[in-house]
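Here the complex is missing one protein chain, while the rest keep their positions.
Then we have chain A:
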């Protein structure tokens, strides 16, 4: 059923999207404020379940790309993502019936809502990453045969660029990244246009409502003085992300970061509250692999989320600081993100990791952590 997304939903969605951001994806705060303001001016947004889409409906996803550190300083004009969508419509000679997220983790959960509020288009409750990923080709859309091209990029001076690299989504990412830097480190994009039938076949379904429900679960657990991690587990159970596993409880003892090829790569170490065991987390914008005492316990594409120990507030890789008390959880991803074709696009090897993907729920029993 379609439903109306209003200002009251946004805080919960932002919190849930930050959890699905698995350490990256950009702080949804600015995105939330943008959508709040847009809904104040234009009214609430209609969210469509993917099953409600006509097979021949035309959907243009919208997003932001660039550096999260720039977003907190150079706030968008607000018209850019709509500008990208209109530029793509013009290029294709076809108008969109709906927009959709390409990424449900972090700030990109919010950008399509901004577009929807400003244009009156509905937004489809689905996305192409099922979490956050650092690059545009890391999409279930691309895994299952929907090309990202043609893609439109817009900046705040009403400038637009259309990129068409055919079926080569990696080349599209490469060119778009260069243009984004010229535009000041942040740009807004429209890409992976597709039919309703293609959405149903290739998208990770109901990830906006997933973000909303886990964000709400955390809030309600806090106010009822219940364990918010257990609340997240309960909210996930009936979804395609059915397993949550507490990987570790402890404190941050070391964080090391460096920029390599345009990414914030690094590792963080945590020691358990009893001081005996240790978790090491490697990240590239998002969290990639967690090892407890040398044994891999969770890898990309499954979600590794570092949560503040008491409140379950998600902590981004940039926000990791010595001394923080945290709970690290692993969350299983839907089957369509774990096929050999999907792992070839965003599995551990795509991040230069020499580890096999094993579903987090099937990995051996963990040492019991108090």
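Things worth noting here:
As a convention for this text, a residue touches a chain if its C-beta (ideal position, glycine included) is under 8 Å from a C-beta of that chain, and two chains touch if they have at least 3 such contacts; residues count from 1.
One rule holds for everything that comes next: contacts and distances are computed from a predicted model.
Missing from the rendering is one chain, named in UniProt as "Hydantoinase/oxoprolinase-like protein" (options: "Fe-S cluster assembly ATPase SufC", "ABC transporter ATP-binding protein", "Hydantoinase/oxoprolinase-like protein" or "Aldehyde dehydrogenase family protein"). The chain omitted from view is touched by exactly one of A:42, A:91, A:251 or A:363, namely A:251. In the complete complex, the hidden chain is touched by one of A:181, A:234, A:296 or A:355, namely A:181.
The chain that is not drawn here is touched, among residues A:55, A:73, A:341 or A:356, by A:73. Residues 30, 33-34, 37-38, 65-70, 72-79, 134, 156-157, 177, 180-181, 184-185, 251, 253, 257-259, 262-264, 271, 275, 285, 313, 318-319, 321-325 of chain A touch the missing chain (whole complex, contact as defined above).
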